[in-house]
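Omission of a single protein chain aside, the complex is shown with its protein chains in their original locations.
The letters A, B and C name the chains in turn, as written, and every chain counts its residues from 1.
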Amino acid sequence: MEEMLYSSAHEMIFGFAKKPVTVANGLTFGKGKVVPEVNFTLPPMDLAHENVPEIRERFKDIAHRIMERCVELQQEEVVIEFEHLFDMTERPDFGAQLTKDLKEVIEKYRQSHGTKAALRVTVADIRDRTRPPRMRSGKEIETMLRSFELCADAGADILSIESTGGKEISDNALMIGDVEGLLFALGVLGPRDMDFLWREIVSIARRYDVVPGGDTACGFANTAMQLAHQGLLPKVLAAVVRLMSAPRSLAAVEVGAVGPLKDCGYENPVIKAITGVPISMEGKTSACAHSSPLGNIAAAVCDLWSNESVQDVKLLSGNTPEVFTEMLIYDCRLMNTAIEEGRAEILRDLMVDSDRFLDPQALILDPKVMYEAARVIVNAGEDKFKQAVAVSRYAHGVVKEAEATNKIRLRGVEAKWLEKIGKILEHLPEEEEEFYASVKARYEGHFIPEEYGLN
Amino acid sequence: MEEMLYSSAHEMIFGFAKKPVTVANGLTFGKGKVVPEVNFTLPPMDLAHENVPEIRERFKDIAHRIMERCVELQQEEVVIEFEHLFDMTERPDFGAQLTKDLKEVIEKYRQSHGTKAALRVTVADIRDRTRPPRMRSGKEIETMLRSFELCADAGADILSIESTGGKEISDNALMIGDVEGLLFALGVLGPRDMDFLWREIVSIARRYDVVPGGDTACGFANTAMQLAHQGLLPKVLAAVVRLMSAPRSLAAVEVGAVGPLKDCGYENPVIKAITGVPISMEGKTSACAHSSPLGNIAAAVCDLWSNESVQDVKLLSGNTPEVFTEMLIYDCRLMNTAIEEGRAEILRDLMVDSDRFLDPQALILDPKVMYEAARVIVNAGEDKFKQAVAVSRYAHGVVKEAEATNKIRLRGVEAKWLEKIGKILEHLPEEEEEFYASVKARYEGHFIPEEYGLN
Amino acid sequence: MGTLEKLRDALIEGKVEEVKHYTQQALDENTPAKTILDQGLIAGMDVVGVRFKEGEYFLPEVLLCAKAMHAGLDLLKPLLVGESGQSAGTVVLGTVKGDLHDIGKRIVKAMLEGAGYEVIDIGVDVDAEKFVESVRKHKPLVLGMSALLTTTMRYMKTVIDALQNEGIRDKVKIIVGGAPVNEEFAKSVGADGYAPNASEAVDLVKRLTAA
Partner (left out) sequence: MGTLEKLRDALIEGKVEEVKHYTQQALDENTPAKTILDQGLIAGMDVVGVRFKEGEYFLPEVLLCAKAMHAGLDLLKPLLVGESGQSAGTVVLGTVKGDLHDIGKRIVKAMLEGAGYEVIDIGVDVDAEKFVESVRKHKPLVLGMSALLTTTMRYMKTVIDALQNEGIRDKVKIIVGGAPVNEEFAKSVGADGYAPNASEAVDLVKRLTAA
């Protein structure tokens, strides 16, 4: 990547992407409207073979309820995400059958009400099952690719995954606050796996004429956010990890993913700034899935607005999927009205300002910061390690600066960590090779170099 | 009421009320900030005596979780609503015990974190148990007033109720679409009961130095909204009933209620326009309790923002009360940021415009309409029946006009109903006495005139 | 247009007097009562049902048509001896103890009546004893319970247990409904059926009483 598709942060705004994406039924993302993306999952129950008929019924019912609520609220465009649970990828026919079931309901509503709905299918990364994981060899990757194919064939409009290359290192690194380990996971291993995996996914998507959406650093940056939420990690570290993950997630787009990127990739705005792809984001309305300090600010430059995931349970007014559909619709209505009335920038800035200084993780999500981070990445050249280091330093600097100017208040321990992170980032080798050499021994045995094209 | 406290619709805005209200701990409503009001209820379980210890534990736990989420998100002001279930009013000690339990948790957080929380206690109207109900005589009213007293004594900061005077007529009137019956319920019976009941509540509130909040026409107008949602009643009728209910709910303030009015009274803005009291409202974030066509517009002039009610069940990230607390906090943050940055009017107008023309019920909730309705009521003089007739005609006119100018589209059947409602409203007797005489026979036996000071 | 068509159309329009008139006229023309019922009244109510489902009619229209139908039916009843003169069956409905929500249940009642069932509404805040008693007394084909509160829905189980204890659980089909209730819950308390709204409640009762 040599240049950026946006020439200023100000230009970035919800509902508009420089490179809109259209799915088969004509539904377009990033062309002047924010579209709700509804996610759901099963309530406590198990996925045994004998439950498949029940699960299919429930899936159809959920889709039906979501679509019905859209009709009632005159919402004409919607995305339903079907995020596989382990077994749905592991048993590709199962995942494909559910894809087909969901698509049928969607199709029914297109015919009866003209509702334009798209189905995003997110395959599970089952390679994470064994440690150290086999990323390129072995039956896991085969099964996953087969699952992508069957789902594409069964009616998926958009393919996604939350891939885990490097997680075998980052899990532990997060626990012990090992910044170098995180860099190794996100700057060295992750991008290599993304490059490998996404070439495969893009080629499948092309073959079936569906959209290769995108990936997310969920397993890294959102784990960090969760750990920080539980008081287990400093928020400043989670903030740095967020930007550190951007070069890795960008890799999918570099080999052909076109968006909409996955909702839980809070690093998405960086990628949008560079490549112009539409992005899905989640914030306050995903409180069902996880608490976050990013409720409003996350919406600032989104093209789709999601609830991350809610298990299907009964509330007073109906079940959770349709309840969250309704809330997303109203959020989107507000943004779309702002677009129509030429007030989008004001609303965006309000969303940003409302969260910005309350948490370092929110600070990082400011579109201005995200935009500058994009620039830092582009300026760092093609080398993913260099990108990751540069953008981590940038993240650190942003928090530091906000603290120094009293824009953000950090507790004493947080401030100490910020110092510490700064020092580590400062004293890193500049070249990947050198870095790899310096940490290889430390992580030996925890990952398989060949599985990343390393040695 | 001879004059109005607001001199234009434009002046009405979220976060500001002409007559702010302050509770004991100093928390103020309507003075430049929108405060979240969190409502919860029990999951499926029964209220038998032997379950009381378990219910107490759960209540404390819920309050604890709500307060904890506030602390995590740096939300310093919050209201918790404790809406009685039947038995909690029927057994006044039970309701008071729970009030005390909740207040203790709130108090704990004030001490440890400085969080300013207020407790609203909404007593159930148990007079509705028998039909025709005894409103002023008999043990139900005694028990209710005792419940108010004990709860005020046990730590309630704000007293509320959703009273039901006239519902014995309106239930059936709604089912058969009987506009005269609705007028009898809301223009004749309701205000009389409100006058009686609220004098009592206000006197208790004064005695215990707590805030007499307000009432809501939930049992009338929200029932109509629910029926319309289920396709059982035309939306245009629900829209008219909404405004028809305003004079009745206003009656509480006329005898001393000071707000914050109850969340589910979508007629509240009318009362705010006239009297300047702060109001609680609910919209998109109350989708847990009921679907509504009022998601954004309901927030336009609110002082508190509520989720109406959610039963305590587990979601992926925690339980529903804290999940909805988080969503309310972000909604409030956005509004409060708009206030701070001088953009409140823009945000208000966006919220209004985003819903306004999608449903006649939303159309009615436009602050401009609400404001004009207030004026119509004031101009109608003191007579509640005249107020109700005048404001119903006004509501009808607003929908009619919007339809005629193609601002709103109505299905054929809806349009027919609009005609029909217009004709009925046109041909009504102008005087209450005359009206009462004309309908008395029709509703004979369904209500007890003496219980309303009628004969 | 023949008398039966006119009758049907009058019914669809909810014109009570006209329905009486054409029912009488058809009788005067010697049309068999059963034919008048099937091709006039029931044919009309079928259309009403469709219109309701398609959103062309609201509840008030349905109730009015049902009233018109009953006006016609009253004229036919004396002549409809034997099976076809009977109501489609008796249904007892009540809202369970501790719960005062009434409207949902009343709407179910109205729709069932529209479909030809005789419905006995035993009110709100009804305890198990009263449910048992009314099953004993009215011997309904179906017993329907309504609950709108999460804290009263469990009482449905109490009622079913009581019927069981009295040995009359199997004499009646039990259906349940109300906002917090769903299929799963219905199964868990041992009910025979659940319906999310009044028109599906009618289908449900039809299904259960057909069996």
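Operating definition for what follows: a contact is a pair of C-beta atoms (placed from the backbone, for glycine too) under 8 Å apart; a residue touches a chain by one contact, two chains touch by 3 or more.
No experiment lies behind these values; they were computed from the predicted model shown.
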item	value
In the full complex, displayed partners of the excluded chain	A, B
Residue, one of A:413, A:437 or A:454, that touches the chain absent here	A:413
Contact partner of the left-out chain, one of A:37, A:101, A:128 or A:180	A:128
Touching the absent chain when the full complex is considered, from A:42, A:71, A:145 or A:346	A:42
Option touching the unshown chain, where A:39, A:223 or A:387 are the choices	A:223
Contact partner of the left-out chain, one of A:245, A:296 or A:311	A:311
Contact set of chain B toward the excluded chain (per top definition)	314, 316-317
Chain A residues touching the omitted chain (full complex)	41-47, 85-87, 128-129, 131, 171-172, 174-178, 223, 227, 230-234, 311, 411, 413, 417
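As a convention for this text, only the chains that are shown with their structure count from here on.
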item	value
Distance between chain centroids, defined by C-alpha means - chain A, chain C (Å)	51
Chain centre separation in whole Å, for chain C relative to chain B (CA means)	34
Centroid distance [mean C-alpha coordinates] between chain B and chain A, Å	40
Residues of chain A whose C-beta touches two or more other chains	316-317
Touching two or more other chains - residue numbers and ranges from chain C	150, 180, 185
